[in-house]
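Okay, so here's the structure we're looking at.
Excluded from the complex is one protein chain; the other protein chains are retained at their positions.
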Amino acid sequence: MQELTAQLREKAKELLDAKTVDLVIGYGPTGDNGEMTAVFARKPEDVEKLGLNGQCFRNLAVYLNKPEVRKQGKPAIVVKGCDRRALNVLIRERRLAREDLHIIGVNCDGVGEPLMGKCKFCSVHNPEECDDVLGDQIEMPAEDGQFDDVGEMEQLSGDERWKFWSEKLGECIRCYACRQVCPMCYCKRCVVEKNIPQWVETSPHLRGNLSWNVIRAFHLTGRCIGCGECERVCPMAIPIGLINKKLTKLVKEEFQFAAGMTDDEKGPFSTFDLDIDTDKGIL
Amino acid sequence: MKEPEQKLVVPNGWLEALVRKLRVQGTRVLAPVERDGAVDFREINSADEMAANYVNTRVPLKEILFPRTETILEFDQPSGGDVVFSGVEANAAPTIVIGARPCDLSAIGVLDTVFNWDYHDTFYGQRRANTTFVGVACREADGNCFCGSVAGGAGENEGSDVFVRPTADGALLEIMTERGKKLAQSIDDAAPAAGKEEPLPVAATEERFDVEKIKGWLDDHFDDDFWLDVSLKCLGCGACSYLCPTCHCFDIVDESDWRGGERRRNWDCCSFALFTLHTSGHNPRPDQQSRCRNRLMHKFKYFVERFGRRACVGCGRCIRVCGAGQNIVNVLIDITRAEAATSGSA
Partner (left out) sequence: MPASTDQAIDYLPYKMRVEKITEETPDVTTLKLLFDDHQQAEKFTFKAGQFGLYSVFGYGEATFCIASSPTRKGYIECSVKRAGRVTQALHSLLEGDTIGFRGPYGNCFPVDEMKGRNILFVGGGIGLAPVRSVIWNCLDRRDEFGDITICYGARTVDDLVYKEELKEWEGRDDINTIFTVDPGGETPDWSGKVGFVPTVLGEAKISSDNAVCILCGPPIMIKFTLPVLVDTHGFAKENVITTLENRMKCGVGKCGRCNVGNKYVCKDGPVFTCAEIEEMPPEY
């Protein structure tokens, strides 16, 4: 780990010195509990704040959408394999141009203590298409049972599911941390902020919360890369990742598609192809 | 610390008896209850339901007086452009809150100020008048608590109607207010304190920075790169403010179908970009750095200047809930260092 940190700092310094990039978005320790949060190295001497360890669970891709960060100039970004998938979606959706970005990939054998759920089922330990890659290649087969929790939920009756979700979603306080942390939630004006008409009620009551959480998940269908950040940041500990996962499972079954594997993939809900889409549909 | 009106000693089991009695009388009792790993104030019927170990509740005490959403009026639209509307009663059943922490109680003082400094908010006021707070000294703090630096610390009794200091074989009760005296009448086996009782030690929350010096630095550093540095990682969500016991900003919205509906007020917060956005697109606080600055300035400067008290009580919730790892203590320590550097008194 220390070795990786040293390599990262050296790389970052080189990029900043040569003005290849204006800032390096990476991880660094805050406080004394070893928590790794986002670090924005804008000057060569800032690279001392960068670091890498097994606690780098955050997905930094979200920062590429923030106007305040974009204003700092051309970024380099440190990504794990899963985060790299987020970049692919952003590139395919024309949010980012590949050439405007310097990608520092880190081969990753999992983060969090205990190991985060997503890491057990990960198939992208070694991020692809990066400008630099740090760390040794990792051989780690994905475990089976990625969708077991979705399956369990599907076993419940409609009434049981309704009880479960109305209890959980009833607690949502509408802080929108889930949206703000999501790399794919980049809309300038989110659907809950559109008020002519008011599509989604903004009050944190069950009716409003249901519409919000369902709409959020719908907008991420075929785009969510499963980094789990929304669920991690939810201060009310609502298992919203499970809703996304259900849709991810559907997309996999119906379209044999997983989001963010390449940057020129065609997402199921953003592509229309006369040869494939032979359904009569509504037309 | 305030001098109590009265001090009482009670034996172990006093709380169980009190809750039983209140419930028999039909009084609503709220206390910290654990559910799925989270401790929050919930209605209880028996003291057994109370969480045994908790540093503080997830949702702050403020929600009891200032709920996340509440109806403030109702309307019907019969026909012909006419509307019939009427106010609603605040849902303000007499309530006893047991197990509130000193930081949260001190935050109630902030809310009292805001909701009464000029106009008196009736919804807040009705609930406030009907709520009795039983505070309890903290025996344990976690690494994020910093009440010792900004408020009275883990043994502060101000803000409680009755303040509980646990002892080895019961508790020392400090009766702070008239409401507290009234509640004390329902406490059995209470004896006047002799003055020799030894409360168990409270959690240590040493002072980690000097709020006066921080205010001094804030006075002179509205424009400073510091704000960009601390704000880049902030995601601009509402978690820290919604769960802050002193944050009191709200939105007012109408919700209806074609027959009628209601006007509600909901928690809102200054970290959101839309909070201040004008129709023209002009935004007085156009970026996250101005929004983060406002949040900190409001707590440590503006509120102090306006009302003579800080709007942060050191509960540490904003640190616990921030998904980006923003840490107000680190920010305040950074300001302290910057202040030391400018004043040359490092």
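Residue numbering begins at 1 within each chain, and the chains themselves are lettered A and B in the order written.
The rule is simple: a contact is a pair of C-beta atoms (placed from the backbone, for glycine too) under 8 Å apart; a residue touches a chain by one contact, two chains touch by 3 or more.
Not measured: the values here are computed from a predicted model.
Asker: Kindly state which of the options B:107, B:253 or B:292 is in contact with the chain not pictured.
Answerer: B:253
Asker: For the chain left off this view, which of B:9, B:114 or B:237 is in contact with it?
Answerer: Hidden-chain contact among the options goes to B:114.
Asker: Going by the contact rule already stated, which one of B:6, B:27 or B:77 would touch the omitted chain in the full complex?
Answerer: B:77
Asker: Name, in rising order, the residues on chain A that touch the hidden chain in the full complex.
Answerer: Output for chain A: 195-196, 198.
Asker: Considering the whole complex rather than only what is displayed, give the residues of chain B touching the chain that is not shown.
Answerer: Residues of chain B in touch with the missing chain: 72-73, 75, 77, 80-83, 85-87, 114-115, 117-123, 125, 222, 248-254, 256, 260-261, 263, 265, 268, 270, 275-280, 282, 284-285, 290, 294, 297-298, 301-303, 305-307.
The rule is simple: only the chains that are shown with their structure count from here on.
Asker: Using Cα averages as centroids, what's the distance between chain A and chain B in whole Å?
Answerer: 33
Asker: Quick check: in the complex, which residue numbers of chain B touch chain A?
Answerer: Touching chain A: residues 36-38, 58-59, 68-69, 143, 228, 231-233, 235-239, 242-243, 251, 253, 255, 264, 266-267, 272, 274, 287-289, 321, 323-327, 329-330 of chain B.
Asker: Residues of chain A touching chain B in their complex?
Answerer: Against chain B, the touching part of chain A is residues 30-31, 33, 35-40, 58, 62-63, 66-69, 72, 173-177, 179-181, 193, 198, 201-205, 208, 229, 232-233, 235-237.
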